[in-house]
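Shown here: the complex without one of its protein chains, the others still in place.
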Amino acid sequence: MVDRTFAIARLPGFATIAVTVFVLLYLPIAMLVVFSFNAGDSVAIWEGFSFRWYPEAWSNEAVKAATWRSLQIATAASIIATTVATMAALGTTRRRQTKGQSFVYLMINQPLMVPEIVTAVALLIFFSTIKVATGYQGLGYLIIAHAAFCTPFAYLPIRARLESMDLSLETASADLYASRWQTFRYITLPLVMPGAIAGLMLAFVTSLDDVVITLFVKSAGQDTLPTYMLAQIRRSVSAEVNAISTLLLLLTVVLLTAFFLLTRKRT
Amino acid sequence: MTADPKARAEVRRGWLLSAPALVLLAVGATGPLLIMLVYSFLEPGQYGNVEWVLSFKAWFNVIMNRDIFDGTLTFADAHLSIFWRSAKLALLTTFFAFITGFPTAWFIATRSPGMRTALLFLITIPFWTNLLIRTFAINQIIRNEGFLNTFLLWTGIIKEPIVMLYTDFAVFIGMTYVYLPLMVLPLFATIDRFDMRLLQAGYDLYASRWQLLRYVIVPVVKPGIISGSILVFIPALGAYVTPRILGGGRNMMIGNFIELQFGQGRNWPLGAALSVVLLVIVSVALIVYTRFATSGGNKHHG
Partner (left out) sequence: MSHDIAVEARDARKVYGQGIGAVTALGGVSLQIRKGEFFTLLGPSGCGKTTLLKLIAGFESPTTGHILLDGSDITFDPPNERPVNTVFQSYALFPHLSVADNIGFGLKMQGRPKAEVAATVTRMLALVRLDKMADRKPGQLSGGQQQRVALARALAPSPKVLLLDEPLSALDLQLRKEMQIELKRLQVETGITFIFVTHDQEEALTMSDRIGVMQSGHLLQVGDPRTIYTRPANRFVASFIGESNFLTGTLDGTALTLDAGPRMSVEAGQGAPTQGRVTAAIRPEQIRITSATLGDGIPAKVTQTVYFGTDTHCRVVLKDGTEITVRLQSPASGDVGLHPGSEVTLKFEPGALIVLPEAA
């Protein structure tokens, strides 16, 4: 297994630990997926192959509603997050460093630095007051909260994309008679696009996966897929949750692979 | 800053473009934190929420108890043991994630480019995969009727299932499992920049592999070790989902205890105060980290 070319960088035992880590990292997930196809109830004893848990999960109205709600929130939140993050990235990169810039940077990355439970509690306090004051109980709160903590995830790839972009391209465009708007339309925007799409996907995945903030912000009957699953896990273990998990996993892997290919293919 | 009108217009445009993001984060993240701080100085309401009366009771209650009958002061043992368990588990998780994460990151960084990309992708997938699903996967493995016990019983190694779920051990294993990618990724980033010619120089000067590790590799990749440790420590300390699924009701961490104050506990001010405490601990860790990282960075630049 060990590549002789890198013998100089080989450290005793490291390869063994690394391979073990990879195996242990995937084993639980693999088991989860495998047992979503179990014919029986058990998540440990194999009773034969069956698809029964997938239709079973889907026939559950609560699952359907939670899925639909999760997708709605993730779509709205990731679009909002990507839009504001793209604008902020354009406003903060590739120019002389100022104090204001690091303030913006700090604000945008703030959700990454504060423990999720703290943000969740703070939002509960804030939104419960507003809910009482306005009487509005809709998905708006969840969308705002999700958009806020998804913004740093959208911002990072866009910023990286902008920073790797040659500054002289915009200068060249101005030199070739393009107005500010034309430069943005024909040069900056097309070049930023892969970063923005990557950011959109990361934001979508992040929103789709959130448990804690959703749990505290949601009004009664606003379960998303993860909060529904959390409630199920507490109650009883059934392979239905495995089936839902497997589908969510699949979606994440597809989005991540797309993200990966998108950011790798740099011209 | 400058008198140059061009530069000033540029700065103004920068602010305008950043404004929507700033508003969103002020409403959806930063602003509520300040309101939470205010709430920690209020009286709890009878059915949750608060009474708008200034009170320091919540802060007092973070560490002290006043006996309802005779008014004597005692340390809030239950609170302190939760703090202690949280810190202990978070540190243990960080340490174990480092012990396993460092060799993994090194292994990835020393592969051929194609292999490296593939392995890195394999580390990234769990990182972006739903935390709940990953914790749930661990739950299924270690529960009494789970895969591990079933397997051990079947082989005859054990006669009774080993109780692992709903113990501190389960929380520790679960957190190490879910936060490991956070250790590996920054470590990989620094090791990737590590100049492997330093190893040749080291061998040339008679160092053994262990001496190289101790005197060359670890000091050079220190920034990565620190950022990896911070990235694991912060979410581990404030963990909510993992201790809830793997620790059960008795083995609470701060996160679960805070939640309790907003549920059955009906003591929002105490919950707010505890959140502020957690926030302060994390901020201190972050500040120490930035100071350390910047001073270390300066040293490298000479």
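Residue numbering begins at 1 within each chain, and the chains themselves are lettered A and B in the order written.
The criterion applied here is as follows: a contact is a pair of C-beta atoms (placed from the backbone, for glycine too) under 8 Å apart; a residue touches a chain by one contact, two chains touch by 3 or more.
As the structure is a prediction and not an experimental result, all values here were calculated from the model.
*Asks:* Looking at the whole complex, which of A:Ser50, A:Ser102, A:Gln137 or A:Ser179 touches the chain that is not displayed?
*Replies:* Considering the complete complex, A:Ser179 is the one touching the chain left out.
*Asks:* What subunit A residues would touch the chain not displayed?
*Replies:* 166, 168-169, 171-179, 182, 186-187, 190-191, 267
Following the convention adopted for this analysis, only the chains that are shown with their structure count from here on.
*Asks:* For subunit A, which residues count as touching subunit B in their complex?
*Replies:* Per the stated touch rule, the residues are 3, 5-6, 8-15, 17-22, 24-29, 31-32, 35, 42-45, 80-81, 83-85, 87-88, 90-92, 95-96, 98, 100-101, 104, 107-108, 110-111, 113-129, 144-145, 147-149, 151, 155, 202, 205-206, 208-209, 211-212, 216, 226, 229-230, 233, 237, 241-242, 245, 248-249, 252-253, 256, 260, 264.
*Asks:* Across the complex, what residues on subunit B touch subunit A?
*Replies:* 1, 7, 10-11, 13-18, 20-22, 24-33, 35-36, 39, 49, 100-101, 103-104, 106-108, 110-112, 117, 119, 121-126, 128-134, 136-141, 143, 145-147, 149-151, 177, 180, 196, 199-200, 203, 209-210, 213, 217, 234-235, 237-238, 240-241, 244-245, 254-255, 258-259, 262, 268, 271-272, 275, 278-279, 282-283, 286
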